[in-house]
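Left out: one protein chain. Kept in place: all the others.
Coming up: chain A.
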Amino acid sequence: MKIAVLGAGHVGPVIARLALAAGCPVAIAGSGDPSRIEMITEFLAPGAVPRSAADALADADLVVLAIPWHRLGSLEPAMFAGKVVIDAMNHWPPADAPLGTSEEVAARLTGAHVVKTLNHVAYQDMEPPNGRAVGLAGDSPAAVEAVREFLSRIGFDPVPVGPLTSGRLLEPGSPVFGAAVRRPELEKLAKEQS
């Protein structure tokens, strides 16, 4: 399973490391020229290959969006057509009411199969995953299945919570956000919210 991680900030290198440890080839892209993140990749995600976003996406089976929310508008939608895309982003600053980032991502990246997940785990709590339950929400059953498989491989316990609109259950303001729990508890929290 080839992974493209977009974003070389707080979160991107962490997910890249987890994917590499699970045996997935990883390409990582920051904003701009790949040479800008060579050093960061060498030390923080050794084994990942710094590439341009377009090159990283071209042969990826799975794309992880870990860029600042306000950079969403800078993504070229055509590159994402037909791709399974994990939205791991949050509104920053937090929105007063959950707005559903993934619905906005899906509206911008038309043709992508968006799945919201991992946004509700702080980057410093991701390593090691230790079987922590993570919610995932998406409209395409095949995409949800692919993401579910990926999350299991890297060490999380994926819990589908519904279609993309249910991604709101995973956002700031929801009890699921930041909750370090196991499957039964996450299922219960999600059920109470829906």
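The criterion applied here is as follows: contacts are C-beta pairs under 8 Å (C-beta built on N, C-alpha and C of every residue); 3 or more make two chains touch, one makes a residue touch a chain; residues count from 1.
Criterion: contacts and distances are computed from a predicted model.
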| item | value |
| --- | --- |
| Protein name (UniProt record) of the chain left out of view, among "Mono/diheme cytochrome c family protein", "Polysaccharide deacetylase", "Peptide ABC transporter permease" or "LLM class flavin-dependent oxidoreductase" | "LLM class flavin-dependent oxidoreductase" |
| Touch criterion as defined above, residue of A:A8, A:A29 or A:L186 at the omitted chain | A:A8 |
| Among A:A54, A:A107, A:A142 or A:A180, the residue in touch with the chain that has been omitted | A:A180 |
| Residues in chain A touching the chain absent from view | 8-10, 13, 39-40, 42-44, 68, 70, 90, 92-94, 119-125, 127, 172-173, 177-180 |
